[in-house]
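Showing just some of the chains, left in place.
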Amino acid sequence: MSKLEINHLSISFGSQKILDDITFTAEEGEFISILGPSGSGKSTLFNLIGGILIPDEGSILLDGKEITGKRGSISYMPQSHALMPWRTILDNVLLGQEIAGKRDEKKALEMLGKAGLKGYEKHYPHELSGGMKQRVSFIRSLLSPQSLICLDEPFSALDEFTRFEMQNWLLSVWQQYKRTILFITHNIDEALYLSDRILVLSNKPASVQKEFIVPFKRPRTEEMLYSAEFLKWKQDIYREIKQYSL
Amino acid sequence: MKTLVEKGWRPTLVLVLLFIIWEFSVKILEIEQWLLPAPSQIFNELIHGTDVYLEHLWPTIQLCIIGLAIGCTVGIVTGIILHIVPFLRQAFYPILIISQNIPTIVLAPLLVIWFGFGMLPKIFVIILVCFFPITISLLDGFRQSDRDVMNYMKMAGATKQQIFWKLEWPNALPSLFSGIKISATYSVMGAVISEWLGASKGIGVYMQLSQSSFRTDRVFVAIILIVILSLLLLGLIMLLEKKMIRWRPKEGKSHE
Amino acid sequence: VGNGQDESSNDSKSNDELEKVKLVLDWTPNTNHTGLYVAQDKGYFEEEGLDVEIIMPGEATAENLVASGQADFGISYQEGVTLARTQDIPLVSIAAIIQHNTSGFASLKEQNITSPKDFEGKTYGGWGSPIEAAVIESIMKQEDANIDEVEIINVGNTDFFTALEQNIDFFWIYYGWTGIEAEIRDIPINMIYLTDYSEKLDYYTPVIITNEDHIADNPETVRKFLAAVTKGYEFAIENPAEAADILIEAVPELDAELVKKSQEWLSPKYQDDAPRWGEQKLEVWENYADWLYENELMDKQLEAEKAFTNEFLPE
């Protein structure tokens, strides 16, 4: 469990300001989704939290300690799958653990099975479909030990059903281990279904424009997705996003 | 075995063709045999002169295997050190270049005085020849790591060491083997040259003695032996490459 | 190195009237070649109607280049010509530059090696040719010494001074160059000349060579060439200091002191006891060939009279 504080973060690439005064807090064990137009700076925000970019201004605190520019505090799933072509699937999902020091093959095999990748443990990434690679990358982040998980569009290449399975699995992992999750997605349904709070970013430069506190009780059910309230929320958020896009 | 035959027939064919052309041009152009002996003559000597050259074979083989092995090690270690300590990389790059530009005729006396006439100075020469292509290729390989994976590794908190061993090193393997292949090709020639520093047995000695007694056919036998050794070494390295870089999609599927 | 065309000459013949001739040396230019550079500098070649280009050989040997006709003349030595001829390479020696063999075994004075008998228990450094062992054995035999007591180490292309540093006791050198360098360096050495112990080893080194075809096709050129070269060496014999300066001027990269001293030592040795410079004797050729054959260093007999000729030397 970790509490993440983002204070007045700004960054530019060249002369272009990308993030402008981003401020928010993720409480211990909170599930926060981040929505925002393509190219607004969501992945850049993760890169800042992960410490590979240094903000021009502002600071990042994890459990009260400053981690600006410090690495290794997050379980990360990048937007590109970033698998190693020379490692088998099994070795790829274990990479995060290896970096932290311990390999738990049994758990990895079990997780691969849950994600429908049984039988592919000894395959290499180039033998997998796009969605399968994405699941591998997702499992890698789940297996990483850090309690703050940052997922960058983790389910974008999955069919609706597989995606739903993965969402539920993520929720169960989250509830079981009470990890704090930052979740980038373009899917409003997904954001509503999963998160406690939804942050909407504006574009060029991005700042937190709106914060939605999701009212639905947990555990959430499939029926909820078809409720009128859900639809209303969805339309609200959609309207909010539309106004910052393009 | 099947693939060996499959792959082997083409180069064999080309070589045979080459020899035939050579044989005929020598005959037709009446090139004198002390200048360029006909292949038939060379093969004759290769077959019937075994008692002359056999004893010279082993010392060279030994020399070039030991030299290449140490040369690879030195090349790899140098590459790694220069890569992980950027300060050293910039500082020592010119020294690398210098090391390749000191002619043996200058080095030889120094080596002999420091190390005597044993194997040591000879191995030193081979190392000097072999380590360079390896280091350069390796350094270039290290630089070509995938950005996304690199970023993942860093954000996951990988130490420099982990980034090196888990990402940069495996990623540089193809480049490394490219360098080793170049070095292996040079290693036998390096051994032969090093024998001119003073050896009593070895292909280099055999070649020089043949040369000074105008036995050009034997000089060419020496070349054939050198080439065979080189090809064997290279084959070994390619085998190793195949064993170590298994993940690469089969060429057949990706190229046509 | 010595590219002759630009040398000034009082002769009015223009360059295109001159017959172009190429001469390959056996090694880098040194005092063995002084006569050639003198002939070049003093215009003796031009007087004979020749335009001579002197070429340093490098990795392609003079024997190869002369035999193939790439060069008209070359500097070689008797052993080279002998071995080449037995391999059917048609080289002919047309003049001996130095009458007697000036090579021998050098050792540090403190080693006290004064005769071949003293080789016993010592270490010899050579380049691995079987001829070396045979030579050492030959001269040791004169004193009933046993070659098995000598340790022979292969030192490849290592030079004398380097070899001495590595506990090599004796080494085969030409006194006229390496021996003089030792004098300059104040390294006292003992010399055991081959000629003092075996008549058969008093072979010609170096010699001027050409190939049989060249003799058959252009005998006049050979004659003219030798006429000029003879004048050059005669000048060097009479004026060692001036001759040395000519060589130094032609090849400024050489060490001047070494050239001067070497020239002084070598000038009287060019002709020595011969009736004229360059003359070769049949018995010298036969003796050495026999010796090579006896020692199984050669698998055929040499037709010695074909290997050399005095025919083109000026009277």
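By letter and in written order, the chains are A, B and C; residue numbering begins at 1 in each of them.
Following the convention adopted for this analysis, a residue touches a chain if its C-beta (ideal position, glycine included) is under 8 Å from a C-beta of that chain, and two chains touch if they have at least 3 such contacts.
Remember, predicted model here, so these are calculated numbers, not experimental data.
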Copies of each displayed chain within the entire complex, written as a formula: A x2, B x2, C x1
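Here, only the chains that are shown with their structure count from here on.
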Category of the chain touch graph - line, ring, star, complete, other: line
Nearest-to-centre chain - CA centroid comparison: B
Greatest separation from chain B - chain, by CA centre: A
Distance between the centres, which are taken as Cα means, of chain C and chain A, whole angstrom: 86
Chain B-chain C separation of Cα centroids, rounded to whole Å: 39
Separation of chain A from chain B, taking each centre as the mean of its C-alpha atoms, in whole Å: 50
Touching two or more other chains - residue numbers and ranges from chain A: none
Chain C - residues contacting chain B, complex: 63-64, 67-68, 83-84, 87-89, 125, 127-130, 153-159, 162-163, 165-166
Interface residues, chain B side, partner chain C - complex: 32-35, 105, 108-109, 112-113, 116-117, 195-200, 205, 208-209, 212-215
Sites on chain B touched by chain A in the complex: 146, 148-149, 151-159, 162, 166-167, 170-171, 173, 245-247, 249
